[in-house]
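Quick one: the structure is below, and I'll ask about it shortly.
Removed from the display is one protein chain of the complex; every other protein chain stays in position.
== chain A ==
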Amino acid sequence: MAVQQPDSLTPSATVPQFLRGAELVKQGAEARVYRTQFLGRPTIVKERFSKRYRHVALDEKLTRRRTVQEVRSILRCRRAGIPAPAVYFVDYTSHCIFLEEILRSSTVRDHIASTQQSELEQLAQQVGQILAKMHDEDVIHGDLTTSNMLLRRSPEDRGSDLVLIDFGLSYISALPEDKGVDLYVLEKAFLSTHPHTEALFQKLLKSYSASSKKSSAVLKKLDEVRLRGRKRSMVG
């Protein structure tokens, strides 16, 4: 027995309608992020919207692919023990992902901006470690910035752990080249957002190197990428 929806509401419009009552947290180039309650839990909803300048069929395909890649990468990371928000529900008709809200957290970006550099060593080490783990799983994040990393305080105040978010541009690759570019993207974002933190980033890379089994090839590629310029993977 299906309970009828009011005629004005087509099935694919239920989520967008629902989101009108939710709190908009961020509007990005590709998606809007909302906070709300879902099945009794604090939830983040990531809504990828259509890009009008794209051809309709291509837009649909691309948006769907990004949504799928995002959730696949999240599961892949979690399987390896890399913290990422749990996925509760995916609506492929409106391209919305319902994710666990990471409570008691702030972005690494905000944390760095409000903390003395001398106290950021442990953070640099943690970031290096988590990225090493991710790359060892052959997950390329694709959009590494300090805004896409959350620092979550533990309830008993026993330190904090990192949670990676925003896997929309992520993909699977074993190539050191792709991992090198991933780190390069982070480096550019890091140094432009947080001035005079070159030494801190070096510590991050050192931690990465110590934690990853395949790091030397990746760091070598990072050097090469730096020499040749922005985001360019010369493969393919």
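In this text, contacts are C-beta pairs under 8 Å (C-beta built on N, C-alpha and C of every residue); 3 or more make two chains touch, one makes a residue touch a chain; residues count from 1.
Keep this in mind: contacts and distances are computed from a predicted model.
What is the protein name, per UniProt, of the chain that does not appear here: "Cytosolic Fe-S cluster assembly factor NUBP2", "EKC/KEOPS complex subunit TPRKB", "Small ribosomal subunit protein bS16m" or "Centromere protein O"?
Hidden chain identified via UniProt as "EKC/KEOPS complex subunit TPRKB".
Quick one: say which of A:Ala80, A:Leu169 or A:Ala217 touches the chain that got left out.
Of the candidates A:Ala80, A:Leu169 or A:Ala217, A:Ala80 is in touch with the missing chain.
Among the options A:Val90, A:Leu175, A:Leu191 or A:Ala217, which residue touches the chain absent from this view?
The one listed residue touching the chain not shown is A:Val90.
Which parts of chain A are in contact with the chain that was left out?
Looking at chain A, the ones touching the missing chain are residues 1-5, 11-12, 14-15, 18, 36-41, 68, 71-72, 74-75, 78-84, 86-91, 93, 98, 100.
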